[in-house]
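With one protein chain removed, the remaining protein chains of the complex are shown where they sit.
Going by the order they are written in, the chains are A, B and C; count residues from 1 in each one.
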Amino acid sequence: MPLQVAVCGPRHCTEDDKSHAYEVGILLAQAGAIVICGGGTGVMAAVAAGVRAGNGLVIGVRPGNTATDASPDLSAVIVTNLGEARNAIIVWSADAVIAIGGSWGTLSEIALAKRRGDVPVITLGSWIILDRDGNPLPESVTVASSPRQAVDLALAVRPVRPQETI
Amino acid sequence: MPLQVAVCGPRHCTEDDKSHAYEVGILLAQAGAIVICGGGTGVMAAVAAGVRAGNGLVIGVRPGNTATDASPDLSAVIVTNLGEARNAIIVWSADAVIAIGGSWGTLSEIALAKRRGDVPVITLGSWIILDRDGNPLPESVTVASSPRQAVDLALAVRPVRPQETI
Amino acid sequence: MPLQVAVCGPRHCTEDDKSHAYEVGILLAQAGAIVICGGGTGVMAAVAAGVRAGNGLVIGVRPGNTATDASPDLSAVIVTNLGEARNAIIVWSADAVIAIGGSWGTLSEIALAKRRGDVPVITLGSWIILDRDGNPLPESVTVASSPRQAVDLALAVRPVRPQETI
Partner (left out) sequence: MPLQVAVCGPRHCTEDDKSHAYEVGILLAQAGAIVICGGGTGVMAAVAAGVRAGNGLVIGVRPGNTATDASPDLSAVIVTNLGEARNAIIVWSADAVIAIGGSWGTLSEIALAKRRGDVPVITLGSWIILDRDGNPLPESVTVASSPRQAVDLALAVRPVRPQETI
């Protein structure tokens, strides 16, 4: 089975977040990884467009009860009708999680992924989390400085062979 | 976006159920529909194998917290960690639902699909549901007599063009 | 911890269903059992009213994202925002399940409870489920003929002492 990488990020994001997400999508597709995302606008739409541009497979996991508001670049849509509880599904479906940009929904995905614990969590321009005394947490997320680095960190989970792609 | 068809059925099923599921998988793949299934053994594995044989896309939606027990023929795995509540996700992700064989889990998917209400539910060798007086329900499932008929009924939802496939 | 009994049933139900649900609610409350229900109208509202009349504890588990549409007789409301996937929560929270009346949602709860497998499922005026050949299922639900019998079957799970009530 190909590696599955969740790419999380806000509906309302910066232009930098969008271009980062697009590049992450292309790179993951070219590496033969499947991308799981929230399937909406902003970072979610940008990563889906990137995956499509890279001829990859990208699945959107929607919170509502319909696929009509899903990004047109998705390969398939999972309609959960679970609201934001669907964030847990995105996180549990992933071999690695990349969070691009900051929002409360994105933070919930970072937190759920760290709570799960057995999956690398890489952030790119996302929010900063400190302990109650304002100090960095001992085992926190890995902060990437570029899309290329974020993807490399995610792909380091295990070798992916291009022929693994569908 | 291609048509998405859920194919539901038991882990423990008859040989007929398995061959029906395999044929349904091939036919849906050849028609360019995406298949959503539970991703496990029995009917779930047979439909996944059929879709793979037809060069289609099949997504397994697992109840546990890992993809390690998923059918090897899946294109991608959604790991929900939601237990049997994941049955609702399979049903809500579908433009049409085909249930092959009978079990309590399969019955829950039929019931949830009818509860949702705006999606055709087609059964092939599944359980029979009667009202409290033992009479057929006025608006119940559509009983198919063959894989071909089940698929034709599902595809009747809306036209699918082969070029819609990824 | 007191025994917890799920009482399931349709929004749209008969007058008999309502009076049965009300009586089941009173009897369960008097026996010191906690009642879990869907928290809406119809059977759900009737059982909540019965529990309140019996000075018991009844928790409504709602599918939407608000408690504003919950029955006023509930002791507390769990707002799931999970749609019909919440039916699984009602079932998993119960030491015994009583289904009163018939509907697709109620059938999904019966099916999920039987799929769970380690909990008695008692029906009172609910739908009838047969195998693919039209024969009764070997290990199916227990059909009660009165609210009193339904409650007695549910309470048979394990002894409940009145002092267990909160």
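Definition applied: a residue touches a chain if its C-beta (ideal position, glycine included) is under 8 Å from a C-beta of that chain, and two chains touch if they have at least 3 such contacts.
Computed from a predicted structure; not experimentally measured.
*Asks:* Which one touches the absent chain: C:Ile26, C:Val47, C:Leu74 or C:Val141?
*Replies:* Once the missing chain is taken into account, the touching residue is C:Leu74.
*Asks:* For the chain left out of this view, which of A:Ile26, A:Leu107, A:Ile122 or A:Val151 touches it?
*Replies:* A:Leu107
*Asks:* For chain C, which residues reach the chain that was dropped from this view?
*Replies:* Residues in contact with the chain left out: 1-2, 4, 34, 36, 57, 59, 61, 65, 67, 70, 72, 74-82, 88-89, 92-93, 166.
*Asks:* If the missing chain were put back, which residues of chain A would it touch?
*Replies:* 82-85, 87-89, 92, 101-105, 107-108, 111-112, 114-117, 125-132, 134, 137
*Asks:* Kindly note down the residues of chain B that lie in touch with the hidden chain.
*Replies:* 65, 81-85
Heads up, the rule we're going with is that only the chains that are shown with their structure count from here on.
*Asks:* Examine where the copies chain A and chain C touch and state whether the two sides share over half of their residue numbers (same) or under half (different).
*Replies:* Both copies touch with mostly the same residues.
*Asks:* Starting from the mean Cα coordinates of chain A and chain B, work out the distance between those two points in Å.
*Replies:* Here chain A and chain B have centroids separated by 28 Å.
*Asks:* Could you please state the distance in Å, as a whole number, between where the Cα atoms of chain A are centred and where those of chain C are centred?
*Replies:* Spacing between the chain centres: roughly 40 Å.
*Asks:* Can you tell me which residues of chain C touch two or more of the remaining chains?
*Replies:* Residues 82-85 of chain C touch two or more partner chains.
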